[in-house]
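Pasting a structure here, questions to come.
Only one protein chain is missing; all other protein chains are in place.
Just so it is clear, A and B label the chains in written order, and each chain counts residues from 1 on its own.
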Amino acid sequence: MSSLDLRQLHDTEFPIPDEMQGNLAITSLSKVYNWSRRSSVWPMLFGLACCAIEMIATAAARYDTARFGMEVMRASPRQSDLMIVSGTVTKKMVVPIVRLYNQMPEPKYVLAMGACASGGGPFKEGYNVVSGIDQYVPVDVYVPGCPPTPQALINGLIALQKKIDGQSLANMDDVPWYGVGPSDPVPIPILGPDIIDPRQMGLIRQQAMAAAAGQPYGLRELPTVPMKIVSKTASAAGMVEVDAISVVDEAAEADRKARRQDAVARKRAFLAKS
Amino acid sequence: MYGVGILKGLGVTIRHFFNTYVEDLRYVGKKLNSTQEFERRQGAGSSGIYTVQYPEEKIAVPERFRFVPFLVVEDDDHPERPGHDWCTACGICAKVCPPQCIWIVRMEDPVTKRPIPQPEAFFIDIDICMNCGFCAEFCPFDAIKMDHDYELADYDRTGVHIHDKDKLSKPFSYWRSIAPTTAWEEAVDRGGWEHIDIIKQKQKTGAPVAKPGAAWDSPYVPPIVPVKEEAPAEAAATGVPAAGAAEAATAATEMPVEDAAKEERRKKREAALARKHAKEQDGEG
Partner (left out) sequence: MTDQMIAPVRPETVDIDAAIGILKERFPDAVKDDTREGYGGVIVERGQLVEIATVMRDELGFDYLSSATAVDYLGIEDSMEMVYHAYRTTGGSPLVFKAQTPRENSSVPSLIDIWPGVDFQEREAYDLYGIAFPGHPNQKRILMWEGFNGHPMRKDWKEAYYEEEHKPFDSRWPKGMVRRAEELNVYGKNVEYPADFDLSRLSDDTESSLYAGMGLGVNVEALDNTDELKTDRLVVNLGPHHPSTHGVFRMVVTLNGETIETLEPVMGYLHRNHEQIGERNAWLYNMAFTDRLDYICSMSNNLGYALAVEQLMSRGMRYTPPTYRAEVIRVLMVELTRIVNHLWAIGFLLNDLGAFFTPALYAIAEREKILDFFEATAGSRLMCNYMRFGGVFKDLPERIHSTASLLNDKVRDFDTMQYITELITEALPRAVDELDRFLTDSEIVKTRTIGVGYLPAETAIAYSAAGPLLRGSGVAYDVRRAEPYSIYPELDFDVAVRYNGDIYDRYLIRIDEMRESLRILKQILPRLEHTKGESFFAGNKAVYMPRVALGEAYGRVENPKGELGYYVVSQGDPKGPQNPWRYHVRAPSFINLTALGQMCKGQKVADVVAILGSIDIVLGETDR
């Protein structure tokens, strides 16, 4: 497991740079704050497929998520902090899932449980299956396996707790929900002739115009080199880095970022004034 | 009488409640986290508290447990081919994979373009893998196995969820340590602890082959026969028949005659299979 352990920042022995000296009190507040947050992560009572059975088994007596303060499974998204996407996400189901995600209050986390929720799983090729819930909502922790055993799921939940531990109140990027204004909802996909992601409207329009003009559409020039595996030093011939292909509507994304930065700046200014 | 049924039900609940403490009392003074105690609590007859305190105590998974696959390679201290792949890039795992999550690049001779039985690259997309175990079941070289390490949770999937050869490769001693019985059974099938090609090669030259014991929990037989000064010389001096006799003798001491005969058949079948696959490989490659 990758060690994204920012908890060392909470160590009072940690050498603090001069410009951060003033933040000492805030970091230890973060510690208390994060402790209370991570010890009461309430998952949503929400099962999709096979993995849901293992999720229920995890919540039951033998593995007992109550030990982590996670036994309160809430059926209402308004009362839950964590969405465990436990199973295959179909195109028909992703619409309610995005809607549920938007209804969850911040801070909210998403855990993709199992191969299907992470990247489509064995059913990826199917016409009604989404290749990973992270195509639609941001995911915090991925738990591989088909299905992950209860112990693997708890391992993922602990990873989530570690992530919460690493978040600092001092960093607005960690706690954007204290920014000004509500957080941006994820656009809800539309069920047309196939599923339509509103964030991709630009690309879809482009393709539709190409189709109307009789040009080939829906085709992609294949990159001649395979994708790069990030984990290890790539040694095999031909393994060069390919640019990540942006599939998100860039204008909308830039707009969103600008608004976010604007909100953060306003919040900073407000804090400085007070 | 109305209400008796509810009371009976509540009796069950309260018995469950007290059982957790009765268990504690009954075994008071024993170390609660000893292996024996754990076995009893997690056994078929357990009735009291049943919880596994996961990060502090984990249920070790059974030998046949399947999670994502890994590739077997020789140990780093192997005298002849340290770190060498057991995989021969025959492609059977890719052919039996139901969701088609295995990608193999077979090595090619840069000059003659003839295939070399070794994988140049090997990828498994664990976001597609369904942990079915067909690859391990049908691999004729025992080179791909199902791992027991389920603690793979991560914050990102784009790079790390496609396992490449470096990440997949684990030494043979690891496989022996996580699945001693299965590894022993396979070694019996192969006729020795080493890779089937090495065994065949050694049998040809008459070098000694490290044989598995008669039972899986028999004393540990090191996977690699330490290179003795005398043995090869002796084998060389007496020639192949003597070595063959010696091998037969060891076989006789280690396993009953019937088993040996069965072994012989199995070995032949394996060899034939391997030949067939090689042929297929040539035909298709």
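Basically, contacts are C-beta pairs under 8 Å (C-beta built on N, C-alpha and C of every residue); 3 or more make two chains touch, one makes a residue touch a chain.
Values in this document were obtained by computation on a predicted structure and should not be read as measured data.
J.: For the chain that's not shown, point to the residue among A:140, A:165 or A:197 touching it.
T.: The one listed residue touching the chain not shown is A:197.
J.: Determine which one of A:32, A:53 or A:258 touches the chain that has been left out.
T.: A:53
J.: Determine and list the chain A residues touching the chain excluded from the picture.
T.: Residue positions of chain A that touch the missing chain: 45-50, 52-54, 56-57, 60-62, 75, 87-88, 90-93, 96, 100, 119-120, 122-131, 135, 146-147, 149, 190-197, 200, 203-205, 207-208, 211, 217-220, 222-223, 225-227, 229, 238, 245, 247.
J.: Extract the touching residues of chain B with respect to the undisplayed chain.
T.: The missing chain touches chain B at positions 2-6, 8-9, 11-13, 16, 33, 35, 38-39, 42-46, 50, 52, 55-66, 89, 91-92, 94-98, 100, 102-106, 115, 121, 123, 125, 130-134, 137-138, 140, 146, 148-149, 151, 162, 177-181, 269, 273, 284-285.
To be clear about the criterion, only the chains that are shown with their structure count from here on.
J.: If you average the Cα atoms of chain A and of chain B to get two centres, how far apart are those centres in Å?
T.: 35
J.: Where on chain B does chain A make contact in their complex?
T.: Spelled out, the residues of chain B in touch with chain A are 50-55, 58-59, 61, 67-68, 98-99, 101, 105, 120-121, 123, 125-131, 150-164, 166-167.
J.: Spell out the residues on chain A that touch chain B in their complex, using ranges where they run on.
T.: For chain A paired with chain B, touching residues are 1-2, 4, 61-64, 67, 112, 115, 118-125, 132, 134, 139-146, 148-149, 151-152, 154-156, 158-159, 163, 227-234, 236.
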